[in-house]
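A protein chain is absent from this complex, but the other protein chains hold their places.
Every chain is named by a letter (A and B) in the order it is written, and numbering of its residues begins at 1.
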Amino acid sequence: MNQTESKYILEMHHISKSFGGVSALQDVSFKCSPGTVHALVGENGAGKSTLIKILSGALKADSGEIIFKGKNHSSFSTREALNQGISVIYQELALVLQMTVAENIFLGREPRNAFGLVDQVRLRSVAQDLLEQLGIKIDLDIEVGDLSVAYQQMIEIAKALSKNADLIVMDEPSAILAGSELEQLFKIIQSLVKGGVSVIYISHRLEEVFKIADVVSVLKDGQLVDTKPIKELDRSQLVRMMVGRSLEEVFPVSTHQPEDIILEAKNISTDTILNQVSLYIRKGEIVGLAGMVGSGRTELARALFGADMLASGSISLKGKQIFLNNPSDAIKKKVSLVPEDRKQQGLFIELPIRNNISMSILRNISLWGFLNWKKEKEIVELARKKHSIAMVSGNQEIQYLSGGNQQKVVLAKWLQTRPEVIIMDEPTRGVDVGAKFEIYQLMRQLNKEGIAILMISSELIEILGMSDRILVMKEGSIVAELQSSETSEEQIIEYATTK
Amino acid sequence: MILMLIGTFNSERFLSLRNLTNVFRQAAYLGTAALGEMLVILTAGIDLSIGSLVKLCVLVSAIVMDGNPDNVWIAVLLTLGIGLLVGLIHAFLINELNLSPFVVTFASLFILKGISLTITTKPIGRASRDFLMLYSQKFLGVPIIVYYFIFITLLIMFLLRKTVFGKHIYAIGGNLSVAELSGIQIKKVRYGVYSLCSVLAASTGLLWLMRMGVGDPVIGKELELNAIIAVVIGGTSLFGGRGTVTGVIGGILLLTFTDNLLVVLGASQFISGLVKGIIFVAAVALYKQEDRSRGAHSGP
Partner (left out) sequence: MESSSSGIRENKGFRFQEFITGYGVYLALVILLIVAALITPNLFEKETLAVMFRQCAQLGIIAIGQTMVMLVAGLDLSVGGVIVMTSIVVAEVSNGKDEMIPIAILTALIFGMLVGLGNGLLITKRKVPPLVATLVMLFLVQGAHQAFTRGVPGGFVPEAMGIVNQSWGFISIPLMVWIGLNIVFIVILNGTSYGRRIYATGSNPEAARLTGIPVNLIKISVYVLASGLAVISGVILTGYVGYVDRFIATGFDLDSIAAAVVGGTAFFGGKGGLVGTIAGVLIIQILSTMVVLIGLEIETQFIIKGIVILAAVSLYGLARKNH
């Protein structure tokens, strides 16, 4: 094997990856030099997570190769990656909450003494050193679950440091850090880099990228747009690289004017990140809700649907305040939520299509509790025609349908309750182009009937193409309200990422 | 958990030395098995078969020993070997066939019970005299059996606190996917844990032989449930990842003392079941309130 001293510590060549026919990464080539901070940016769904997972060995690329420290690693396992010196800190913290700080730092790699026992002394002293390096004052014996999320993240960083990694990937490390904590993080990164470690830094906060990174790579729609030293770019250039695209997809035109306000939220806050959110939705309108991952969009949807409790604030429907203690209340008030993850939250995967479609309106198709199968069949048939769902029969189990058709079933289910307000969380995720367009048409149709739609989406094109108004969320609050005709992808990203 | 320990001593009225000795000796029976069960529960698993396993082991050891002092060692080794084998099979099925521990050990409970009862439904076999004597033998006033129990307790404590294996057990129970990502060999740990549990249960079978003198297939009834109750009231979470040996010991002692107290008061077996049930419900209610919700949701 040719161990030529390559200029790069990491090279990823022509990486491609698809999930079930939908392409996540296409021919991405990416090089990282030793001792640098290399930022990776891109909007939601651009492929950053997939790329990182491939790098860490959690996923295998369909094609392409990875060369790390001169060696070819096309089929990593996570263990191998770790041993080679690649360490990833994911956004979803990989900590065992019931174990202590010290234990978590060394999880899986506990130092042993001569007898194969845990060398407590070494464990603690090394852990202590690491924490001091990071400037964190935490008791080593606290259970990690008792710490705030910010501290938990710091423990993760300490963990990565303890692995003597040559390459550390940080996936949104600053998402919950603020002020001085962030400064600390940067100091650590800089000292790491001086020591020859390379850092791949993924973040939505572009000002951080400008502060800490040496080089930046931009991913868009699964492809690498470019890699450039940060000095050569300014903010607007960077944003344009992230989102600039031509409107290839055609969206059905809106023929309807919004009417009166139907749903209004005033200063709602929840335990789940929402902070003093106020908004209103009008009849016949589509309001797009944009924001980065973690900004609180799904939490807002859940709060409006009664799936999460409000800590403060109020929601009014048609002028009257309503109290939603559970989804059942919301449904009665004619509010529906089409959830983000249809497999986990929207469908009963082993049950037949007709069960799924009729689940919210069982009352309508039954008399004294007994189901009227004929009526159900009619409803299913109507839904099939209306949404062009490709299925063999109403008895077919939903797991056998394609993603697009499954989503249609979910929509059909919710439309059965004749809602006046529909909240859609990523309505076209994992759906093919043809079905997407059908869903858009459906949304326009609903608008025409006076139904209000709040649409959460990570596809800015979709938000721009379908919404009348756009709300941008960041860290639990709404930071901007834009008219879709007057704004652009760049502007939305600006709002979503500015500090 | 320590409260439990104190609680037991307060309720104890018959503090005669003889009674105490008996109680502690009695505790060894439940205790050894419960400690083994604890290991499995810590990994978010469960072993429902230990009662039947004990039953089988009592029979096998009695039959093999057959009153002959020369056979003692063979009997002991064979019995422990059976325990080991059963534990390995459990872990194998869980690891390779992806079956849940509940299903595997639930089926095992019946298979082992069936094997035992097929061998015999009446007492059979005999322990050798010197083996029997071990039951009553004491050293410095404390029964040997109690020493054994203390030994096992210290061993498990040591295992859980000081060894890497122990830490991995807690990790797997705490968060399986994180444990996996951290490179912990989940399958190996499972083999270890289920084998240990079964071997400890097998040794409990030997203890019973010491006491009964013959292989009586009646032994082992509800052992698994008692063990689980002891483990839970001692503060171990059924979902894994949390629990201490001291806590479990507290649970074991609480149950044993309760039993003893009730016997002394003249109550019957079922009453003790009732009381244990109540204690369990109380413990669950208390602990669930302590249980933190796992993991913050960081959704889009």
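Keep in mind that, in the parts below, contacts are C-beta pairs under 8 Å (C-beta built on N, C-alpha and C of every residue); 3 or more make two chains touch, one makes a residue touch a chain.
All figures in this text were calculated on a predicted structure; none of them were measured in a lab.
Chemist: Among the chains you can see, which ones touch the chain that has been omitted?
Modeler: Among the chains that are shown, those touched by the missing chain are A, B.
Chemist: Out of A:164, A:255 or A:344, which is the one that touches the chain we can't see?
Modeler: Result: among the candidates, A:344 touches the missing chain.
Chemist: Pick from B:107, B:150 or B:176: which residue touches the chain that isn't shown?
Modeler: Missing-chain contact among the listed residues: B:107.
Chemist: Among A:257, A:276, A:399 or A:483, single out the residue that touches the unshown chain.
Modeler: A:399
Chemist: Which residues does chain A use to touch the chain missing from this display?
Modeler: 20-23, 305, 307, 326-328, 330-332, 337, 339, 344-351, 355, 358-360, 362-363, 365-366, 369-371, 373, 388, 390-392, 399-405, 413, 432-435, 438
Chemist: What residue numbers in chain B mark contact with the hidden partner chain?
Modeler: Touch with the absent chain occurs at residues 46, 93, 97-100, 102-104, 106-118, 121, 225, 228-229, 232, 238, 268-278, 280-281, 284-285, 288.
Everything that follows uses one rule, which is that only the chains that are shown with their structure count from here on.
Chemist: Enumerate the contact residues on chain B facing chain A in the complex.
Modeler: 162-164, 166-168, 170-171, 174-175, 178-179, 181-184, 241-242, 292, 294-300
Chemist: Looking at the complex, which residues from chain A come into contact with chain B?
Modeler: These residues of chain A touch chain B: 44, 58, 78-79, 82, 91-92, 94-99, 103, 107-110, 112, 116-118, 120, 145-146, 149, 175, 272, 291-295, 297-299, 340, 456, 458.
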